[in-house]
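Now for chain A:
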Amino acid sequence: MPDLLPFVISGLGVGAVYALSGVGLVVLYRSSGVLNFAFGALGALGAYVAWSMLESGWPQALAWAASVAVAMVLSLAYGRLIAPHLAQRNPTIRGIGTLGFALVVLGFTEWFWGEQPRRLVLPTDAGALELADVRLTYTRVIGLALAVAMMAGIGLLLARTRVGLKMRALANDRDLSALLGIRVLQVDTVAWVLSGAFAGVCGLLLANIVRLQATLLTFMVIPAFAAAIIGRLESLPATVVGGILIGVLEAVAIVVPGLASFRSATPFLVALLMIAFHQSNTRVA
Partner candidate 1 sequence: MTPISIASPMAIPPSIDALQIALDRVRRERLRSLLVMLGTLLVLGTMLPWLANAYWTKTFSSALALSVAAAGVGLLYGQLGLVSLCQFALLGVGGWVALRISHGSGLPFELCVLAAGLVSALVGMLAGLPALRLKGLYLALVTLMLAGGFQVVITVVGFPDGGPGWLGRVEGGERLLMARPAVATSDSAYLRYVVLWLAAVLALIELHRRTRAGRSWALIRRGEAAALGAGVNVLLYQTWAFALAGFCAGVGGALLAGGVGQLDGRAFGASESVMLFALSVVGGVYHWLGAIIAGLLLRAVPALLTDFNVNGFLAMVFFGAALLHALITAQEGVAGQVLSLLHRVRARWTAGSAP
Partner candidate 2 sequence: MIVISNLTVQFGGVKALTQLDAVLDHPVCGLIGPNGAGKTTLVNVLSGLVQPRTGHIAVDGTDLLALTPTQRVRFGLRRSFQTEQVVEDLDVWSNVLAMLDHVPHERAGAKAEVGRVIDYVGLAPVATVLGARLNLFQRRMVEVAKALVGAPRLLLFDEPGAGLTEQEAVFLRRALLGIQDFCGAQVLLIDHDVDLIKATCTQTLVLDFGQRLALGPTQQVLEDPAVRRAYLGTEE
């Protein structure tokens, strides 16, 4: 029995990002009813912004901040400028709208920076922690810590703050919430901005872990969807567990003979199995 621990720990790194992305998607979906297909694209654009800044010699903290800020601003722009035009349509069409947005952002990113793959090398990659024969760069450690902090933060926000309460109300029944006097636009804004922040962080982490390439990063939203599906598009804890599970299984699959080359299909397989078990009880769309 090969030693699985290094793979598990490695899988936790990617899994944490899947979990974080899933949470970002589900929070936005529950508050505004929009499943954001552009989540990955926003992260990709943010990662490229960070890359450019680092290449120009800016400090890492600023590069991170700018990256997240760009993602937040664009997310907000879509949420306040374009999403309202589709607000009356069914959830499927509102999701497809974000697909259009993803194409716009992806196209721009590839046009501006070119499509050749790059590495997003962060200064924090230099140092590392040794944990059970696995070398975790400081970036990964920060990433994991950040992921945990953000997920805990959003949990607290939703459970303990007034904004969180309003977001949960909107998720439950948007029209009724509006009738009750909850300022829907205000809460929407918070949801889109938060989701954008998550997108920015996930983009950076994925660009560092995998590689900096716009198409790849954009379509890594698909494993994020897998995590969200495991959470049934409503439960944040289940999404987190789902994301981590996907990441770990994907990494561990390397040791299974024959399955190794197919391991990147793990998120999709798990999501499909989840749906197969969960049939028509889902109240989506």
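Regarding candidate selection, all candidates are chains of the complex that A comes from, given by their letters.
Going forward, a residue touches a chain if its C-beta (ideal position, glycine included) is under 8 Å from a C-beta of that chain, and two chains touch if they have at least 3 such contacts; residues count from 1.
All values derive from a computational prediction rather than experimental measurement.
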{"item": "Single touching candidate for chain A, where 1 or 2 all sit in one complex", "value": "1"}
{"item": "Chain A - residues contacting candidate 1, complex", "value": "35, 82, 85-86, 89-93, 95-97, 99-108, 110-111, 115, 215, 218-219, 222-223, 225-226, 229, 261-262, 264-265, 267-269, 271-272, 275-276, 279-280, 282-285"}
